[in-house]
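One protein chain is absent from this view; the other protein chains keep their places.
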Amino acid sequence: MTDVKGDRMLTPSQQEDPDLFVHIHRRLPNGGIVLRGAKAHQTGTLNSHWMIVMPGAALKEADKDYAVCCAIPIDAPGITYIYGRQSCDLRAMEVGNEIDQGNAKFGGQETMVCFEDVEVPPELVFMDGEVEFTGLLVERFTAYHRRSYVCKAGLGDVMLGAAATVSDYNGTSKASHIKDKLVEIAFLNETIAGTALAASYGGKPTPSGNFLPEILMANVCKQHVTRMPYEIARLTQDLAGGFLVTLPGDKEFSHPVAGALLEKYMKAKKGVTVENRRRILRLIENMTMGRNAVGYLSESMHGAGSPQAQRVLIARLMDLEAKKKLAKHLAGIVE
Amino acid sequence: MTDVKGDRMLTPSQQEDPDLFVHIHRRLPNGGIVLRGAKAHQTGTLNSHWMIVMPGAALKEADKDYAVCCAIPIDAPGITYIYGRQSCDLRAMEVGNEIDQGNAKFGGQETMVCFEDVEVPPELVFMDGEVEFTGLLVERFTAYHRRSYVCKAGLGDVMLGAAATVSDYNGTSKASHIKDKLVEIAFLNETIAGTALAASYGGKPTPSGNFLPEILMANVCKQHVTRMPYEIARLTQDLAGGFLVTLPGDKEFSHPVAGALLEKYMKAKKGVTVENRRRILRLIENMTMGRNAVGYLSESMHGAGSPQAQRVLIARLMDLEAKKKLAKHLAGIVE
Amino acid sequence: MTDVKGDRMLTPSQQEDPDLFVHIHRRLPNGGIVLRGAKAHQTGTLNSHWMIVMPGAALKEADKDYAVCCAIPIDAPGITYIYGRQSCDLRAMEVGNEIDQGNAKFGGQETMVCFEDVEVPPELVFMDGEVEFTGLLVERFTAYHRRSYVCKAGLGDVMLGAAATVSDYNGTSKASHIKDKLVEIAFLNETIAGTALAASYGGKPTPSGNFLPEILMANVCKQHVTRMPYEIARLTQDLAGGFLVTLPGDKEFSHPVAGALLEKYMKAKKGVTVENRRRILRLIENMTMGRNAVGYLSESMHGAGSPQAQRVLIARLMDLEAKKKLAKHLAGIVE
Partner (left out) sequence: MTDVKGDRMLTPSQQEDPDLFVHIHRRLPNGGIVLRGAKAHQTGTLNSHWMIVMPGAALKEADKDYAVCCAIPIDAPGITYIYGRQSCDLRAMEVGNEIDQGNAKFGGQETMVCFEDVEVPPELVFMDGEVEFTGLLVERFTAYHRRSYVCKAGLGDVMLGAAATVSDYNGTSKASHIKDKLVEIAFLNETIAGTALAASYGGKPTPSGNFLPEILMANVCKQHVTRMPYEIARLTQDLAGGFLVTLPGDKEFSHPVAGALLEKYMKAKKGVTVENRRRILRLIENMTMGRNAVGYLSESMHGAGSPQAQRVLIARLMDLEAKKKLAKHLAGIVE
């Protein structure tokens, strides 16, 4: 959905290069279309079978050729995927170093997807120039997408568990300020979950039979997602202690001299192995600074629209006129 | 529910005066009971027909006589109600001064309810010494009560409307920082609504057929209620401007000399009457400092339990063990 | 300094009524001037001997007659003072009810000051039409004024003391969450003090010999003043408990029946008199909702300029160009 966008203050057709937003370059005799342009930040494209192309903002008449929505198989001719770098990506490729990777099993990836004259047959084209529907399309799609960011509450559960585990290992989990920070993490995290659930429970069917989440609440949820994970990460780094960023690596732990010293000096609470302490510290590093921080933090900020995008929707949907009436009624105001 | 409590660090039976928590003073031959003690902060008792007496915390065996739950008609012999003072209560009694009262139609009131040997017949006694159920009773009752604090989102809607109206009247409603503060008010307020709705939607039936809201989420909701209204009030005071606290009163506006000057100098945006400007300013004063600030702010803090009471519940219900398992699994920890 | 301003989006000369900002109505043959207009929110005028009139914002050529600065004795002919109402002002006039007043000794007051053809002799006129200096004048004056808002840290000390005292009285002062909230109050409050001190220590002499505080830091200080006292008040209301808003009044405490019951049931920690408990609760009510909340909260918001006024100054003084250079140098950017 997200175009590369060029100068953010210009509309698609005002850009110096018309390709900075994906658009219909030409139309085929059979009713099909030929696409040019590029989409940025595409999470998980490489492990998908199909992609759906959509405009990323409401468009006006002058941008008619940018109002395009269609399905494309992931290996269609003319598409180039360019893989993005991630924090600590090289560590993820260190052979046999599962511990330092923090979370050796899961990660995500983003690509830039470039379209060089990609042909789409007419039966896979869902929108072609209907600019008057782009605003509604974006509002509805982002409602689904923003509501779906409840997934970050799942990652927040992992953070809460990691924060509690590292406190257990350090021997600090009975301290009142530690317990209170764990409660704060849970409280912040459940707020994401609660507002997401409310958006779904408040969903209504459209005439077509789809269910649409409550749009205002979906935006409230996503707005929290742009704030809470950062604070949860901060609190978890607080509980982890300085070893989060000073812990030596696997090569040191395997070294005949350094390894023995580390095994001696990294002892924490009785009964906790040094290896397990390393593992929980590396998981927290991975999720707050490393490869999965991309998904837990920065993607929470920008995925499904940056914070201001949600505020624009909240402004539109908060129904100020109805609320002014309430206040005026109570104040005895007659205009 | 809330006893007067005496020294907060002592249990009911440890207090110097046994009456600092409501308790069964003696039992009657017919199976009825005689109550002594006092309940504080009872909202709306004076406009009720019945009251339900309940313990306010989990009790142990030594406090058996304090484990009492019963229904009492509001005018039962032996009860004394003592009305509390509220901010600006005298202004509410100024005859004919509807404008300065801010919200002349609605308000609340709290009383202390003193029980001096109040007899309760056996058919109205629901708990008599079953200390083992007091914890569950309090947890469930407070779940209902804390979830019900979604009512403050209704007051928040009024605040949003008042903040928008005063900005219209001052002529500032097009300024970007004003619009952004209105969005922030809506965002904070909808968070209360969303977590309350999630608590209800996640409700489950008990064997008796009652529906119980999801307890963790009800506590998350109430915890927000102890924070958001204060920030909404702060933002609304920001938008209101200094006249919120320097506006002269109705006697000045009715005075032959001062009134004419005020009518001239209190003009704001074209088309707005000075009277309406006064009315919206007084409503905001009423809800952030005056009589209804009791309900919108302080009661949001303390009603259904002060902030720490929710944190105790969140701590108990956040299921740390399950979340530690998630983190340990991802980190590859085997213990 | 603060004019009544009319429509906030219009300049002085664009207003429907030219008197909505104080201005030179005509000039006298002796070089003196005649003023018309009104100043709002004037704190402490009634207990002063002289006032200084100044413009409240940078002005352009079209508003030349509004660029006026002069000294006027408080009882000059043509001036009318109109006293503003304050939250709980009537309680302050209840004869003999010192306790319910919370702080019976100190308070402030604001007036609207109306100028109807007030003559000022030439020797007391300091600015007459020099619009080019109005921006500098406002920037410098507000630096002094905003830095002077360190006074609210003094009130914050009182709040900290009140919060600690009410916790002592309730018997809760050993609870870890109570202690932590006291630390948070101190931390927030010292931030006001620290930034104010830094503004003064960084002050520099002007060629005239005056010392001018560091303007950026003075604005940082005042910005904190628009936030911290509200949070300190919220935390203090948390510690105070519900009696803050449900405590009966002096008439009830003096009543033969109610008074005896209250004396029995308002007992808190051993050794604390009920009267002293009432006194500390009333002080907190007074400072967070009552007469002195005007000074501690709303004036902290709006005095010396509302929050956005400080942000405009911070934007102007944060020296973005120098900071871009730092970042570009480290990133190896050559443009």
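For reference, chains read A, B and C in written order, and residue numbers begin at 1 within each chain.
Everything that follows uses one rule, which is that a residue touches a chain if its C-beta (ideal position, glycine included) is under 8 Å from a C-beta of that chain, and two chains touch if they have at least 3 such contacts.
Source: prediction; values computed, not measured.
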| item | value |
| --- | --- |
| Where the missing chain makes contact, among the chains that are shown | A, B, C |
| Residue of A:Leu28, A:Ile52, A:Leu136 or A:Ala258 in touch with the missing chain, whole complex considered | A:Ala258 |
| Contacts of chain B with the absent chain, listed as residue ranges | 176-177, 180 |
| Those residues of chain A which, in the complete complex, touch the missing chain | 2, 4-10, 16-17, 19-20, 38, 40-41, 80, 82-91, 94, 100, 110-112, 114, 170-172, 174-175, 177, 226-227, 230-231, 234, 237-238, 241-249, 252, 257-258, 261-262, 264-270, 285, 289-290, 293-294, 297-299, 301-303, 306-308, 311 |
| Residues of chain C (touch criterion as defined above) contacting the omitted chain | 98-99, 102-106, 157-162, 164-165, 168, 179-180, 182-183, 186-187, 190-191, 193-195, 197-199, 201-202, 216-217, 220-221, 223-224, 276, 279-280, 282-283, 311, 314-315, 318, 320, 322-328, 330-335 |
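Just so it is clear, only the chains that are shown with their structure count from here on.
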| item | value |
| --- | --- |
| Contact graph of the chains (line, ring, star, complete, other) | complete |
| Rotation angle superposing chain B onto its copy chain C by C-alpha atoms, nearest 5 degrees | 180 |
| Centre-to-centre distance between chain B and chain A (centres being mean Cα positions), rounded to whole Å | 36 |
| Distance from chain C to chain B - Cα centre to Cα centre, in angstrom | 29 |
| Of all residues in chain B, the ones touching two or more other chains | 311 |
